[in-house]
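Only one protein chain is missing from this complex, and each of the others stays in its spot.
Should a chain be cited, it is by its letter among A, B and C, assigned in written order, with residues numbered from 1 in that chain.
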Amino acid sequence: MTKTDGIIEYVLTLSCPDQPGIVAAISTGLFEAKANILESQQHDDPSGRFFMRVVFALQDQSELYEWLHTRLEALAAQFKMTWSLHNRSKRRRVMLMVSKMDHCLVDLLYRWRIGELPIEPVAIVANYPKEEYAHIDMKDIPFYYLPITKETKKEQEQQLWDVIKETRTELVVLARYMQILSADMIKKLPGQCINIHHSFLPGFKGAKAYHQAFARGVKLIGATAHYVTEDLDEGPIIEQDVERVSHRDVPEDLVRKGRDIERRVLAKAVRYHVEDRVILNGSKTVIFAD
Amino acid sequence: MTKTDGIIEYVLTLSCPDQPGIVAAISTGLFEAKANILESQQHDDPSGRFFMRVVFALQDQSELYEWLHTRLEALAAQFKMTWSLHNRSKRRRVMLMVSKMDHCLVDLLYRWRIGELPIEPVAIVANYPKEEYAHIDMKDIPFYYLPITKETKKEQEQQLWDVIKETRTELVVLARYMQILSADMIKKLPGQCINIHHSFLPGFKGAKAYHQAFARGVKLIGATAHYVTEDLDEGPIIEQDVERVSHRDVPEDLVRKGRDIERRVLAKAVRYHVEDRVILNGSKTVIFAD
Amino acid sequence: MTKTDGIIEYVLTLSCPDQPGIVAAISTGLFEAKANILESQQHDDPSGRFFMRVVFALQDQSELYEWLHTRLEALAAQFKMTWSLHNRSKRRRVMLMVSKMDHCLVDLLYRWRIGELPIEPVAIVANYPKEEYAHIDMKDIPFYYLPITKETKKEQEQQLWDVIKETRTELVVLARYMQILSADMIKKLPGQCINIHHSFLPGFKGAKAYHQAFARGVKLIGATAHYVTEDLDEGPIIEQDVERVSHRDVPEDLVRKGRDIERRVLAKAVRYHVEDRVILNGSKTVIFAD
Partner (left out) sequence: MTKTDGIIEYVLTLSCPDQPGIVAAISTGLFEAKANILESQQHDDPSGRFFMRVVFALQDQSELYEWLHTRLEALAAQFKMTWSLHNRSKRRRVMLMVSKMDHCLVDLLYRWRIGELPIEPVAIVANYPKEEYAHIDMKDIPFYYLPITKETKKEQEQQLWDVIKETRTELVVLARYMQILSADMIKKLPGQCINIHHSFLPGFKGAKAYHQAFARGVKLIGATAHYVTEDLDEGPIIEQDVERVSHRDVPEDLVRKGRDIERRVLAKAVRYHVEDRVILNGSKTVIFAD
């Protein structure tokens, strides 16, 4: 973890079996390290599991940081915690994957460019050549054209994995990437791969969701951002939203309205993730939203 | 159709295969009958079917009405129309069916009492005795206690049908009536029976929908009002709405939030129906909303 | 505070100037009293003020409670806290005030009756006689008819104050009570009087808000629940919501749609208050929503 002069802000997230004394132990540890708590949210799940997110400011002295880290390790052992401590100024290294429809990619890049989305895009991966995205200002983010066919899927995923490792990607965002990752690939990215599903799950799964919605005559359509798991379209949901539709909307209108929902739902989910606002709770999520 | 002195307002709804000249024929007919069009909405469905709703004011002279009716009959034959002409001041005769949870019943009765919902409640039918609803001011709406068991279902539905006929019910509203009507019963009420499904269809069908939603960790829950058809939970959707939920909401919270959505979605659907704003389009609906 | 055998749940709310160590001190105190924290939310306001709400379970032993209370008193002095400790099973004593439009009253009573809204209604006060509300099942909640004219306002408010004292009212809810309380009256009810304003504040203040909205041609209308202060319609906002309207909506439609927003916004605000989810922050509120 890099250190600079002055003050460093950290985000601590943790989960563990619930029991008395956790908050007291954590907050006393932080107090003794002279940390200043900036935000704190907790959740006691009915399942008996406890979740916590604390943002705090620490003086930039390695002794303090190390003391605190050691203390947290001890508490983690005592309370059987899963935990992470993240320097807030270190942006997550994010890979953006895209197919033909680029509205989510364009939106994420825009939010990043104006400083709204604190990510470091380290790769754009597409199964179409770069010319397809000629209108997009990718700055100097490396672009990887990884075409895919049924026959080459295995090789393509090997290439993809090489890029992930090379670029030290910490989060893969499927920004309307229209290929299904293999179970092997998904296993390598637990809680590190976010997909935008063009539907309000679990309503209409799989392909052509808006056409299914049209055929069914629903009055609302939606989109769902979720972590990718081996159960296709069943991963833990991070964010969902809807828009009203009517009998006047043909499938093309649903697709148009869908684009708006998709890009804002995905952007929100990515922001929640990189700001350490999401903690996995089995097949569900705890979202410490702002 | 009752006639009073002065002016009478009618709602004409129709659907037919689309072809040029329909609007010209209808509006010329209305003009020649000296009708004053107050509202008019049309819809050309991509399926090639045309839908129309016209509200107009007519002088209360039986010659005019009869002339117009004859004209409409001729147009209906010419254009292969399905149509209905409804005196706006004649309130639909509505049966309200309820089980233990009475939030939708209470809400519909309240809206009716303050004059917001133009219905004439002719029967309240419950599978619990009247004492269960002691706190509700039913005015002089007849109450029918029709208990039901697996064994007595057939007899109960016969009783129900007798009440429907006796009371000349035109619309049956299942206001959280927790029994499934038989296919025979449903067939007798085509487009005349509205249900509120405690879920955003087609997400979670059937019973305990909110518990399913909790288990899945969705971020929005909803409710759906639809016409009852033999395909359980698959009838044409009239209205839907959602509310945001979070990891902090236990199933009881979802049920609470659900009550709010259910009552407003059902009330809207009933209003749309009795104001002749809904036209069936196969397994879907055209809603000429206000 | 009543004590029963077993476990008692408390809600602690506090605010104070922000400084390191508050959470550690509070949570350590709770831990030493063997309290089990059930919910906890904090907020560090940019103004430099700290807010906290903790729900915890305590064994029903007066020594423990007294020890904790003493400890909290000491911490309050040390950190300059404003604080309150509330036995969760003790329902707030609530007065409901109403004029002609009773949709909010009916809704609050319904939510109370089915056990959704944890209040104890101790008085219904109206400036219309009880016959006006004949259809409402008030159970045995005392009803006070306090008519008011320009001339009798002072006397009426004296009577009102007598009722408030007699009934030991802790919260006054203006459920569409269409009279303006005097500055003297308001001063006696700081943070203890909630109003529902039939508009999305600060858009259209004062009377006939929906008519103003109609004249302006807005595309959304809303309602606002707020604490009553001497600045009419300017008190701290607790909750707001909106609904979409169109050119087809005449003022009567806005009033109808408004009723739906008003009753759900007011119910939410009352619930937030009686569950100690609202802490005042100057002219604003901190809402620890569920």
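Some observations on this one:
In this text, contacts are C-beta pairs under 8 Å (C-beta built on N, C-alpha and C of every residue); 3 or more make two chains touch, one makes a residue touch a chain.
As the structure is a computational prediction, the values presented were derived from the model and not from experiment.
Note that the absent chain touches A, B, C when the full complex is taken as a whole. Considering A:57, A:85 or A:106, the position touching the chain not shown turns out to be A:106 (whole complex). The residue touching the chain not shown here, chosen from C:170, C:239 or C:276, is C:239. Listed here are the chain B residues that touch the chain not shown: 20-21, 23-24, 27-28, 30-31, 34-42, 44.
Interface residues of chain A with the unshown chain, by the touch rule above, are 103, 106, 110, 113-114, 116, 134-137, 139, 246, 248-249, 253, 256, 259-260, 264, 290. Within the complete assembly, residues 43, 45-46, 200-204, 216-220, 222, 236-242, 246-248, 250, 281, 283-287, 289 of chain C touch the chain that is not shown.
Operating definition for what follows: only the chains that are shown with their structure count from here on.
Judged by shared residue numbers over all numbers used at their interface, chain A and chain B contact each other through mostly the same positions, with over half in common. The most centrally placed chain, judged by C-alpha centroids, is C. Farthest chain from chain B (centres taken as the mean of C-alpha atoms): A.
Centre-to-centre, using mean CA coordinates, chain A is 37 Å away from chain C. Rounded to whole angstrom, the centroid-to-centroid distance between chain A and chain B, based on C-alpha atoms, equals 43 Å. Touching two or more other chains at once is no residue of chain A.
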